[in-house]
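Rather than the whole complex, this shows some of its chains in their spots.
Labels run A, B and C following the written order; every chain starts at residue 1.
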Amino acid sequence: MPANESEGNVGPVDATKVPRFAGLPTFARLPRREDVDRCDVAVLGMPFDSGTSYRPGARFGPESIRAGSRLLRPYNPGLDVSPFETLQVADAGDLAINPFSIDDAITDIENGLEHVLQTSTRVITLGGDHTIALPILRVLNRRHGPIAVVHFDAHLDTWDTYFGARITHGTPFRRASEEGLLARGNCIHLGIRGPLYDRLDLSRDSDLGFMVRPASAMGEVHHDQILAEIRHRVGSWPVYVSVDIDVLDPGFAPGTGTPEPGGLTSRELLGLLRGLTGLPIIGADVVEVAPAYDHAEITALAAAHVTYELISLMALQADVPL
Amino acid sequence: MPANESEGNVGPVDATKVPRFAGLPTFARLPRREDVDRCDVAVLGMPFDSGTSYRPGARFGPESIRAGSRLLRPYNPGLDVSPFETLQVADAGDLAINPFSIDDAITDIENGLEHVLQTSTRVITLGGDHTIALPILRVLNRRHGPIAVVHFDAHLDTWDTYFGARITHGTPFRRASEEGLLARGNCIHLGIRGPLYDRLDLSRDSDLGFMVRPASAMGEVHHDQILAEIRHRVGSWPVYVSVDIDVLDPGFAPGTGTPEPGGLTSRELLGLLRGLTGLPIIGADVVEVAPAYDHAEITALAAAHVTYELISLMALQADVPL
Amino acid sequence: MPANESEGNVGPVDATKVPRFAGLPTFARLPRREDVDRCDVAVLGMPFDSGTSYRPGARFGPESIRAGSRLLRPYNPGLDVSPFETLQVADAGDLAINPFSIDDAITDIENGLEHVLQTSTRVITLGGDHTIALPILRVLNRRHGPIAVVHFDAHLDTWDTYFGARITHGTPFRRASEEGLLARGNCIHLGIRGPLYDRLDLSRDSDLGFMVRPASAMGEVHHDQILAEIRHRVGSWPVYVSVDIDVLDPGFAPGTGTPEPGGLTSRELLGLLRGLTGLPIIGADVVEVAPAYDHAEITALAAAHVTYELISLMALQADVPL
C-alpha cells in the first residue's frame, strides 16, 4: 500500500489508488507508528470498558472509530488546514489493558501512555470508557503541570464512588481534581443534561473546579459567546479536550453506554470544536463509543470527525505546548 | 431490593447499590403501586395498538419506556426539583386491554383508569397507540369537566373515520371534542407537519377547538413565544398533556408507527415541556412508542425523559388541580 | 385497487379504503405510468450503484423510497397545494440499467429517459447513486439548453477521476460542466461539509461554475437569506434540483453510501425546498439512498418527503418551463 508523502510527512493511503474499503484500517488510513520515523501526533486506542456502569462495549470503540475514519480526506476546509501535511500523524495501535482489574488497567494505561509519549509529541486517545481520562491526566500533569479540561459530555463525571469503586467512568474528573492534576477554576463542562442524583452534584462539581454549560444553552446562546466563555475559562493553561460521544444526542450517537436525550447535534459539536483554534492543546480523548449499539457506523463517523477536528486544531498551533 | 426513602416518599432503587441493569424494570425503578401506601402520581401502562393504521407494535411501548427509564436519576436540574421526593410516584403496572375489539378495549381502559384513580391522585399513561387518549379524556372529564389539551404530535388526530371505524389512533381528539370533553378553543397542537388529506382537515380541526403550531415554527419562532401562546391558549382550564412520540423527528424517534420527517429534536421537546411550569396538569400520556422499529432504545429513552419532565411539572404545582 | 379521481387526474389509492400497507408500492400509491393516459410528472427509478466509491446499495434506493412514500397524503399544507390534483403524476417504474458497465449504463439511462420524456412532461428521478445526474443533464440540456443546478449534498461531486474512471458518483457535475451542459456561474451547492482532498478542490469547483453554501452556514445564516442567494444565483435559467440524501446528517439519513457528520436536519432540508417556489424546475433527482444501511425506513421517509416537496414545487409553477 503506497502512501502519500508531502513535505516530508507520510500521509494517508491515496484513495484514488487504493479504495477506502481496502487495507488495514488504521485511523484515517495513516501510517502505523512503527512505520514512520517520528510522530507529532499519535492516535492511540485504549480498548477498555470495565469502568462502565450501564451498557458496556466501549472496548470495541477504537476499532469502530478507525473504521469510521476511512472516509476522512486530507484537507479540512472548515479550518483551512491539511493536518497530515503539517504534522506527522500516525496510528500507534492499541494499548493492551487488563479488562479484569481496574487498578491494573490504570497502571497499564499510565505505563503505556508514558511509553508512547517517549517518541510521540502528542497523543489523541480513542476510548474506551471515560475511566481512561484519569491515568491520562496523571501522565500529562507530570509533563505539563495543572491542566485546564474542556469537557464535552452529557454527564459531569465528577461523582464520588459507585459500588465502593473510586475509579470508574463516572469519576475521573473528581479524582483528577482531588489529586491536583487540574487547573481548578479553569475547567468547563459543555453539553451537560439529564437528571442528576442531587442538587449538591452541581455545587460539588463547582468546588472541584468546573463550570457548566448545559446542552440546553447550545440552542439558546450564540456559539460565539460559548466559545468566548471557554477561552476565558481556560486562560493560558495547557488544555486537555475530552469528548464523551454521548454529548451528542442519541439520534446522532446511539452507540454509547449511557445515552441522554436532549443533546447536541453533530454540526454543533464539530462547529464548537473548530472554534477552539489557538488553545494550547496538549492532549485529547474521544471516548464512550460502544459499537454494539451503533447503527450504520453513525456514532463511529461522528467520533472519527471529532478526532479529525482535534488533530486539525493541533496542526494550527504555532508551537507544541510544553 | 432496598429503596430510598426521603421525606416519607419511597423513591427509586439506589443505583449505587443495585446496578441499573438489575431488578424488575418499573418506571424509573420506582416502587410498584401495590408496594406503597399512597400515590400522588401513578405511571400506568396501556399496552394497546389495535387502533394503529400503519406500523403496529405500540403494545410493547410501556415495557420499552420502562426499560428506557432505568437511567433516570432523582434530581431534575432543568426544573430544579426532585420529583420523587416531592411526590409519591409509583408504577401501577399495565392495564389488561382487549386486543381484538376496540370497543371492548375502550371499556377496559375507562374501567381500569377509574380503578387506578380511586387510589392515585394523578396518572401519567404510557401508550399504546393514541386511541387511548379518548377513554382517558372521558374519565378525566367526569372528574374535572372540560379539559384543555396540549398536544405534541406530527398529526392532528382529528380525522373522522377510517375503514368505517370511528375510534382509532387518528381520531381521539375529534371524538373527544364531539363528546364535549374538551375546552373548545383552548386546545393546541404542536409539532404538526407532513401532508394532509385535504385543506379542510385544518379548518375542521379548528372547528373542533384546536389551534396549530406546526413543526416548522419550532425552528423559526422563539420558544418563549410559543410557550406564551400555549399558556394563553389553555387559560385556566385543567390541562391534559398528550405527547405522541412521533412529534420528534424520525432521527430521534424511529420507533413509532407513522413517522414524519421534519420533526422536533429531543432537546426542543424537552425544553418546551420544561416551559409548561405552573399549568394545572391533571393528566398526561406518552404514546406511540413501537420498539420493534426502535434502535438502541433511543425512542424509549426520549419517551422516558418526556415522562420524567411531565412528572416534574406535576411536582412543581403547588396544589393538585381538582 | 380503485384510485381517486379529481379534476381529471388520477390520484393515489384512497387510504381510507385500502390500507397503506396493502397494494403494490408505487410512489405515493399513485397510478403506474401505463395506467394513465397522460403524465405531467413521471417518477422514475434508476436502480444503479456501480459508480459508488464506498458503501454500495443505492441500487435498492428506488424500491426503498417508494416504500417510504406510502404515508404521503395528497394535500401539502406547507405549500398549500394538492400536487396530485394539479398535476397528473405517475410512477414510470424503473429503468433497466446495466450494472456491470458504467458506459453502457450511461447509454441505458440516456435512452430510457428520452423514452419516458416522450410521453411525460417532466421527470423526477429516484436514484441510484449520483452518477445518474450526468446522463440526465445531457438529456435535459438537449431540450432546455444550459441548466442551473441547485445541488443539495455533503460533497461537491466535481472531482475528476477515481481509479482512472471519469464517470462515477463523485464526478457528475464536473463532467456536466466540461460538456457545457450547465449555466456556469449559476449553479450552487448547499450542505457541503467534511474534509476535502485539497484546497484546490474548492477553486476548481468554482471554476466549473458553482458556488458553495456549506452545511455550517445552515445553522448560522437565516434561511431566507440562503433562499435569496439561491434565487439570485440561478437567475432565470432552467433549474435542475439534485438532492443527495447525504446532505442530511447521518442521524437523519444513515442509509447512504458516504455519510458525513455535521449535516442538515430533515426539517431544514424540507424547509429550504419549500422556499424554492416559482423556480422553473425542469427536472430533479433524489439519490444515494442505500437501504441496507437504513433503519426503520427513516432515510427512505426523508427521501420520499423530499420527492413530494419537489413535485409540489412543480405543481406551483404556472407553466411548465420549455
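Criterion: contacts are C-beta pairs under 8 Å (C-beta built on N, C-alpha and C of every residue); 3 or more make two chains touch, one makes a residue touch a chain.
In this text, all values refer to a predicted model and were calculated from it rather than measured experimentally.
**Q** In total, how many copies belong to the whole complex of which 3 are placed?
**A** Across the complete structure, the repeated chain appears 6 times.
Just so it is clear, only the chains that are shown with their structure count from here on.
**Q** For subunit A superposed on subunit B via Cα atoms, how large is the rotation, as a multiple of 5°?
**A** Fitting subunit A to subunit B on C-alpha positions yields an angle of 120 degrees.
**Q** Let me have the rounded angstrom distance from the C-alpha centre of subunit B over to the C-alpha centre of subunit C, please.
**A** 37
**Q** At least two partner chains per residue is the criterion; list those residues in subunit C.
**A** Each of 249, 251-252, 265, 295 in subunit C touches at least two other chains.
**Q** Which residues of subunit B touch subunit A once you look at their complex with the stated criterion?
**A** 15-17, 19-21, 70-78, 80, 82, 249, 251-252, 265-268, 270-271, 295-298, 301-302, 305, 308
**Q** Going by the contact rule at the top, pick out the subunit A residues touching subunit B in the complex.
**A** 53-54, 161-163, 193-199, 201-202, 214-216, 218-219, 249-252, 254-255, 258-263, 265, 293-295
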